[in-house]
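Removed: one protein chain of the complex. Kept in place: all other protein chains.
Presenting chain A:
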Amino acid sequence: MTKMKVEEQEKARTKARMSGSLMLIEALKEEKVEVIFGYPGGAVLPLYDELYKAGVFHVLTRHEQGAIHAAEGYARISGKPGVVIATSGPGATNIVTGLTDAMMDSLPLVVFTGQVATSVIGSDAFQEADVVGITMPITKHNYQVRDISELPRIIKEAFHIATTGRPGPVLIDIPKDITTAEGEFDYDQEVHLPGYQPTTQPNHWQIRRLVEAVSQSKRPVILAGAGVLHANASNELRQYAEQQNIPVIHTLLGLGGFPADHPLFLGMAGMHGTYTANMALCECDLLINIGARFDDRVTGNLKYFAPKATVAHIDIDPAEIGKNVPTKIPIVSDAKAALQELIAQQGKPADTAAWLKQLDEWKRRFPLHYEPEAGTIKPQKLIEMIYEMTNGEAIVTTDVGQHQMWAAQYYKFNRPHRWVTSGGLGTMGFGLPAAIGAQLADRSATVVSIVGDGGFQMTLQELSVIQELGLPIKIVIVNNQALGMVRQWQELFYDKRYSHSLIPNQPDFVKLAEAYGMLGLRAKTEAEAAEVLKQAFAMDGPVLLDFHVRADENVYPMVAPGKGLHEMVGVKACEESSR
């Protein structure tokens, strides 16, 4: 026997034999997973039995959708993969929305679904669903384990794929018999994926081209998306913008990547972006996109988008470059690596003095604005009050709708990784469970979950989890007795035919909070709002706050669908400060 063979045999002997369920737990330990979000069922009973014995921290949400959104919130704040377990059939189909959401917003998840036993797959067995087929287009990758010997490799690959390159959800479907079968647990193996080699370092020549373009540009602007956050590149973004005197715009998902109070910050772009940000996109001669994907909510009608600009695009996903907007300078790279390289180049800064003066003028003349009104709560004012109450330091999660846009506009994020929202998919029901994951990722943070009266009811059962774990989340319901964003579109584009968007008989949310064993408070005026906010933030536990706001308030400014960014409506000049 050769020496090598002997060594191999030695190694094999030291590898433990165990069940698929135990392998999964061991693998999660190897991956340093701190928390699992899940829900049991027939196909995952062996796995839950091992969980019970292993004493792993598992959060039982009250619906699988809650589990996966919580995992997303966790991933968004911690930067680590969120882990989910669901049973076969209905358990698995309940996570479809969350997978799509994570796919669209590039959140790393590793999701395990139970499956019926291998022997009955394909026979329409009880709680069988073709989960791999269903989730193929909404995962970065997915697997069905067909043999116990593959399990360790697959789990290892799943964590690798979810967290590298452009992050995303990876699903592993495990037939029940695999969870009880025994095999060798070999987790000490290299990931070998010849078809998956993300480019993370920028091409030097393209970097040089960008440096050159900046030095010649008079009106450059940076559009920074969540790619900056995924790459932990906030510091580099700031350093680069300051070094080159380039103003910065954020996408909805990018908020916090660049400090909102920085003089070079122009606000959020797009449908409900600031006047200055959108005008800067219309007027710029060089547009540097860093980690954003030119979503239609950002660009408006592409025909009118950045008409005067040379476009440079830094993205870790080559498929995003040139997808929607023709791109002159493509840079496939991790945002941090590219920014570091750009900073190191110490290129001649753009001569932006006149441009910055123009932008400042716009900022002064056309700020975000709303009409204050006595005797009611203006939703915009409410967000400002929350901002002040939390010193702008809170983690804010939102649902989807008007309240989400107001939160994005009026909560000024100065730090990265404080903002958790569903951007690409716009998933109602996201905000509350996401707050659970966010709080578990950062126990000491103040977490505010700003939700609508509509979307809150899509996942409100997760109040149970908040109460059970005693998470001190402040739940803010912006209660306009309406599916406000739908109502707004019907007002503006459907001649006020409010088809199924008004809900005057919303339940008593304060009583609901009490039913779930937590404090509920209500406010109908600004003074009351100040009062209940003070009370809520002074206490340690969870609170649900029901704010009755004006039902007919709209989100402005706005770029109507199909219009160009230059066609904003609801912009009001602030005359006195224009001189």
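By our rule, a contact is a pair of C-beta atoms (placed from the backbone, for glycine too) under 8 Å apart; a residue touches a chain by one contact, two chains touch by 3 or more; residues count from 1.
Note that contacts and distances are computed from a predicted model.
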| field | Options "Quinol oxidase subunit 2", "Ferrous iron transport protein A", "ABC transporter ATP-binding protein" or "Acetolactate synthase small subunit": UniProt name of the undisplayed chain | value | "Acetolactate synthase small subunit"
| query | Of the listed residues A:Ser19, A:Asn94, A:Gln144 or A:Thr179, which contacts the missing chain in the full complex? | reply | A:Gln144
| Which of these touches the unseen chain: A:Gly98, A:Gly273, A:Pro330 or A:Gly392? | A:Pro330
| In the complete assembly, which of A:Gly55, A:Pro194 or A:Gly375 touches the absent chain? | A:Pro194
| request: Using the touch definition up top, pick the residue from A:Val132, A:Leu469 or A:Leu492 that touches the left-out chain. | output: A:Val132
| field | Touch residues of chain A, complete complex, unshown partner | value | 132-133, 136-137, 140-141, 144, 146, 161, 193-197, 199, 203, 206, 317-319, 321-323, 326, 330, 332
